[in-house]
Every structure is written in C-alpha cells, then in structure tokens.
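Only one structure is covered here, and it is reproduced in the block below.
Only one protein chain is missing; all other protein chains are in place.
And now, chain A:
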Amino acid sequence: MREAVTVQVGGFANYVGSHFWNFQDELLGLADDPDADPVFKNAALDMDVLYRAGETHQGVPTYCPRLVSVGSRVLLQINSMSGNVTRSVSKPHGRNLFLQSLVEEGQNPSTSNGGSNSQKSVEDKDLIECLENGVNFWTDYSKVQYHPQSLYELHGSWTDFDKFDNYGRAQEVVSDWSQIEEMNERLRFFVEECDHIQGIQFIVDDSGGFSSVAAQFLENIADDYTNIPVLLYCVRDPMTLGSSRRNQRESIMRALHDAVSFSKLSSFCNLMVPIGPPSLSRSYMSPYLYIQDEKPFHASAVCAAAIHSITVPFRLQRMGPSSDLAHSSGNLDIGELVHILSDQGRQNMVTALDVAMPAPSLTDRDAMGNIEMKLHSLTPEISDEDEDPYSVESLVVHGALDRGGQRTSISQVKDSVCSVYDARETKPKFSHLSASLCPLPVPLPFPTIFRGNIGRHGEILSNQPEESQPKGSVDIESIPMVARLRSSSAVLPFIERRSGSLQKHGVARGAIGSLVLRDWGFGREEVEDMGEQLAKLLRPFHPEMDLTSDSD
C-alpha cells in the first residue's frame, strides 16, 4: 500500500473535492453494507491509500481523508463607512436540511436504519431537492468527516475574497509568511505519518487568486519533498469562463491571469491536468447528463467523477503479472502515471482529460470504437484532432457493463479495448489500461443530473426518451466510467494561447498588460522567466524550436 495525500486549494476545487470525498465515503459505506452489490465488497479498491486511521483526544478511533483543504474565511463584517463603527455583523449560516439529517443520524444511528423504507425515500427526495435548490458552500453537501488538521482558512485583513479573481489579488496572503507556513505544517502532518508516500494529488481552482496561493504552496512542496511526484488538476467553474461582456482591460487581465497562473503552476508540478470546459450543459455529454452550468454543485460533480476515475489505478491492489485478474488489473501509482505520460515520447507534461460518463456498454460489437466516440474532453481549448502518432495515454475503465446490463469481466474489458485500439488508424505510441469491476457509486448528495435514458446501474436505455425528468441518486445507484489522460498534440492550442497572450500583453514592448503584471508584483525578469517556462512547455511539440534556442 502506498499512501497519497490530497490537497485542495480554492473555492471550486473544494466543491470538486467535496464530491470526490462523498464518493469515497459512499464506497466505504457500501463495503460494509450487507445489502449492497457484492462488487463493492471485494472490489479491491484500497481505501487506506487516501484515508488515514487515527484517534481523537478521547481515544475514539477515526478514519479520515488524508487531505489539506485551503479555502477563504467568511470574515467579520465591520462597516466603518459612516464613521460610527463598533457594530459587527456576521450572520452564521444555518445548516441546511441535508446537514441536519446528517447530524440527526449521528445522534441516533439506530432509527435511521429502522425507519420504514418508503418513508425514508420520501425524506431522501426532500433532501435532494433541498440540495438542488440551495447549495451555497461546498460544505453544504459534504457528508465526510474531516480531520481537524485538514481544513485551513486563509485570511487576509484587506483582501476581499469576493473579488479574489486574479493572480494579483492574493499578494497579501502570499506574502504573509505565517499563513504559508501553516499550510506547510498541515501538509507535513499528513506526509510525516506516511510510510511510503506515492505522491500528492493537488486540486486547484486556478480561476482566481487561489492559483497564486497554490503556486506558492507547490513551490514549497517541491522544495521540501523533492522526490514526491505531484499530480495537479486545475479545475474551473464553467461560469468563470463565461465571458460575455467585458471591457478590454478586463479581458487582458483575464488572459494574463491565465498565462501567469498556468506558467507558475506548471513549473512546480510533475503532471498537469487542466479541467473545466466553458460549458457542460451544451457539451457532448448532454444526451446523458442534464447539467446546469450556473450551479457549481453540478459542474463540480462531473469533474469529481472524472478525478475519481483517474485515481482508481492508484488504489488497485498491486499484483504480479501472473496473479489472477478477477477484480482489477493495471495498478499504477502516481509516480508511474507521471512517468508514463510525461517522461516518454514527447515529454509533455500537460495532459488532456477525457471522460465517458456513463461509459457505453463495452461489448457493443455493432458500434466499433464506441469508447473512442463517447470519450469527451473536459479540458478546455484543445483541438479536436486526435491523429497524433506520438501521443501517450492512460485509460481507466471501471464498472463497465455489457449490452445486457451485466458487469463485464476484466478480460472482456481488455479484449474490447484492444480491439478498439487495433481498429484505430493512428495508434498512440503507448497506452496503459487500468480496469476494475467497481463502478462509480452515486451518493445521496449527488446532484440530479442524469437524463431519463440512464438505468439504475448506469446502463444506457435506448427505449427511454431522454427528455423525461432528470434522475438523481434515488433512482441511480452507480454508473460505469471510462476516463483517459492523454498527452498529445491536442493540448497544443491550450498552451499556445497562454504563451501567446503573455507575449502579446506582457512581454512585448509597450504592452498594456505590463503595468498589470507590475501591479501583481512581477518584475520584468520574472515575466521573461514565465515566458521561458511557457516556451519550454511548447518545445516538445516543436522539435525545431530546440535547435534555434540552442544556437543562440
């Protein structure tokens, strides 16, 4: 067993994380539940990878995520505009119905199981509806017990976290030595107790000032834990990308923010996965999913599901090549994954994430290349072309079903994936497959985003109209998932755009953005360094650039 530590920084990252840990909690619950699908019981997902066992001061044993979550604090409001101060206003946010029910359940666990089934499902419906309508914070739908060291709130006396929307906003927080130190302390607490840490997975909301905080944090991690690989997911709320009306200054700020945070974050991690399509509601997934972009509750659920799938191989049991393949195959740890994707072939460390949610039935011989067709990218701004002979991929299939809605065995999964890849015209240079029987469980606080044509176990029903009422966790227990990390030339536009905007707005002589960058605390040299970093990321795709840069 090799431990992984998770770090979440920023608003949307915590939304995603909250869903992610709900999945894990659900898996833990299902493994203990005698009535649950046996798939979950012997699914061989090792939860100790993500969780730690400990005990409280009173000696009560606990089992908590190995997690450091960084968010912003809702500060005391003191209005000193009128001159007459002293009245502080700060309204505690009430618990919603869902959290109340969790508290009650904790108090008398016997009744919640004993209640009649019909009554309970009605209650569940209420809870789900309450969540659909009123999720304001990521904690509103979290059902996981966190370790007290896990949650850290940033505070800046004069930093307005409501307007924490670009890289420069976090200056005060980042320069506050004690806060950065405290975050390192929290992380050290979890790392110190790991016997064999396999890596750190880092989820950051890079749409605002938190990417600056994360960059600082990552830099410290790179300094302190030199050999521990860091897998970075940059997640974004679709709404922050929706750029309808903006004046020129704002759009330049936006472009610069993207470039700066991309350059900074990429320089301190080993593998980077940008997630956050501009709109999920209009994406290819819409035949199966009904997602409202304006709700971070919805969008984050999809991101979390994808991240869950990516982490499945880290938790599969390690087996020799000769051992049996009943439950899983293709174990990887974070270091190996990073190595596969970023150290081979092109040596490109920015990868695209594709996901099929729910996964199509695998043994569908009629539609060859079904998986390929159904995998859709969650990474924004990438090209649709997928004909890169140098690409390297890691594919994860878990809980796949066949046409009749039965679980397919691991060998079947392997066969069908192989046949799909054989049929492809340009094959990737290297592809790794991880498979597990265990599907993605749908926990109660999961949003109601499935369309009517999804069955109880995530099978796609062809006879049902997709327009009927959206389904949620009451109707659907689990869904099969396919996710893929792809290091190919598809991400080229993503990098080029950032590099381009930095050159255009920041580096070029007399550029408008150079003032903005100075405001954010970057000197000329630092800006050039960032440009250099972006050029370095582009280099794998343009071997000829290497020659020119060597010559001078």
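Going forward, contacts are C-beta pairs under 8 Å (C-beta built on N, C-alpha and C of every residue); 3 or more make two chains touch, one makes a residue touch a chain; residues count from 1.
Assume contacts and distances are computed from a predicted model.
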Hidden chain of the complex, named as in its UniProt record, picked from "Exosome complex component RRP45", "Small ribosomal subunit protein mS29", "Trafficking protein particle complex subunit" or "EF-hand domain-containing protein": "EF-hand domain-containing protein"
Among A:L131, A:L154 or A:I197, residue touching the chain not depicted: A:I197
Options A:E336, A:D415, A:D475 or A:E528, residue touching the unrepresented chain: A:E336
Touching the absent chain when the full complex is considered, from A:R188, A:H376, A:K414 or A:K429: A:R188
Where the unshown chain meets chain A, residue by residue: 54-59, 73-86, 88, 90-93, 155, 157-158, 185, 188, 191-197, 223-224, 227, 320-322, 332-333, 335-336, 339-340, 343, 432
